[in-house]
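One protein chain is absent from this view; the other protein chains keep their places.
In this document, chain identifiers A and B correspond to the written order of the chains, with residue numbering beginning at 1 in each.
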Amino acid sequence: MTIQYILELAGTFFFSLSGALASKPREQDWFGATFIGFITAIGGGSLRDVLLGSYPLVWISDIRFLYAILAGILVASLLYPALIKLRRTFFLFDTLGIAFFTILGTEKALRAGVAPEIAAMMGMFTAVMGGVIRDTLTNEVPIIFRKEIYATACLAGAVSYLLLNAIPLPRPASFLIASALIILIRLLAVKYRLSLPRFPGAEKE
Amino acid sequence: MTIQYILELAGTFFFSLSGALASKPREQDWFGATFIGFITAIGGGSLRDVLLGSYPLVWISDIRFLYAILAGILVASLLYPALIKLRRTFFLFDTLGIAFFTILGTEKALRAGVAPEIAAMMGMFTAVMGGVIRDTLTNEVPIIFRKEIYATACLAGAVSYLLLNAIPLPRPASFLIASALIILIRLLAVKYRLSLPRFPGAEKE
Partner (left out) sequence: MTIQYILELAGTFFFSLSGALASKPREQDWFGATFIGFITAIGGGSLRDVLLGSYPLVWISDIRFLYAILAGILVASLLYPALIKLRRTFFLFDTLGIAFFTILGTEKALRAGVAPEIAAMMGMFTAVMGGVIRDTLTNEVPIIFRKEIYATACLAGAVSYLLLNAIPLPRPASFLIASALIILIRLLAVKYRLSLPRFPGAEKE
């Protein structure tokens, strides 16, 4: 078991946990919460692998991922009152999660032999598309269309990872620096309410 | 032509028919109704096969499924007034449909070599995801997020099928018992308005 494998399992657990906490359709029952946590945790990576045609999907071939997801949902339900008070902690976990999954996804796409531009996009997809699918299913406007720097931080991190690989730095160092960059951009964006320029023609709210 | 094959064609026909009857976006024209019936009928199985990477998809390699779908839509339009009065009959057909497709999907996933837990999930996906995709496209909240036992009945049936296979019972017997269990749970759930416990934090309506 490599450190990367353990981190991937842990990231899946936290994505599932935050998915089960985040989305609150009315009268959501246990099945709905589990389904939502599951989609959030595996949606991004599954989309990446289906687009790349790289089978089998990791959660289908390795049953541990399913149990990491179920554990995330169980913890979400048991510790619900405490966790909801810890919103800041969860913002942090989500940020760690997208940082890690972006670089992991970029790396996996590179190994599948795609161009660096495509790999960066696949890294970003891995981190954000689970949430996009979740929001679409529950009729919410996905976070990436809201006025906030989120997916852009992932893209910036993925690009920096590719540049660092070209130096060449040892991969673990590139991994850490690029992840830190994503976390930094995201924290600064939320703290100083940074946003990207509006696209021409977009109505002001 | 095996009995399973004929049942699969018949199930596709009924799913398409109920899809064309169920969803009523305003001013829906023939194209829209056909598209919706089609998605309802093939969405779940297609998602399963794309996730498993098991190509070709059955409706792409066997043209009879397309004609079963078109027949379902034609019947829906011709007999519309009569069918709408038979709502109870249709509830029954839908219930037979999800029962059959759950077990069929579980069996197909098992044959693709996945773990039993994954196979049970794939069986449930086969039965319910066509409806989920349909509801998402037409901006409705998918039935599986509403307060009703639906997908959970499928999961219970899939799990019981896997347990029965371990006994070992002959497969047709397992198939029938597990399907009957799904139908029973669904009928009882609707009759006695059974629902799963709410997930912590879900608002009461």
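Odds and ends about this structure:
FYI, a contact is a pair of C-beta atoms (placed from the backbone, for glycine too) under 8 Å apart; a residue touches a chain by one contact, two chains touch by 3 or more.
Being a predicted model, the structure only gives us computed values, none of them experimental.
Only one residue in the set B:Leu9, B:Val50 or B:Ala115 touches the chain that does not appear here, and it is B:Val50.
Annotation: of B:Ile6, B:Ile84, B:Ala173 or B:Leu188, B:Ile84 touches the absent chain (contact as defined above). Hidden from this view is one chain, which touches subunit B at 20-21, 24-33, 35, 46, 50, 53, 55-57, 59-61, 63, 66, 76-77, 80-81, 84, 136-139. Along subunit A, the points of touch with the absent chain fall at residues 50-53, 114-115, 117-118, 121, 132, 136, 139, 141-142, 144-147, 151-152, 155, 195-205.
One rule holds for everything that comes next: only the chains that are shown with their structure count from here on.
If each chain is reduced to the centroid of its CA atoms, subunit A and subunit B end up 30 Å from each other.
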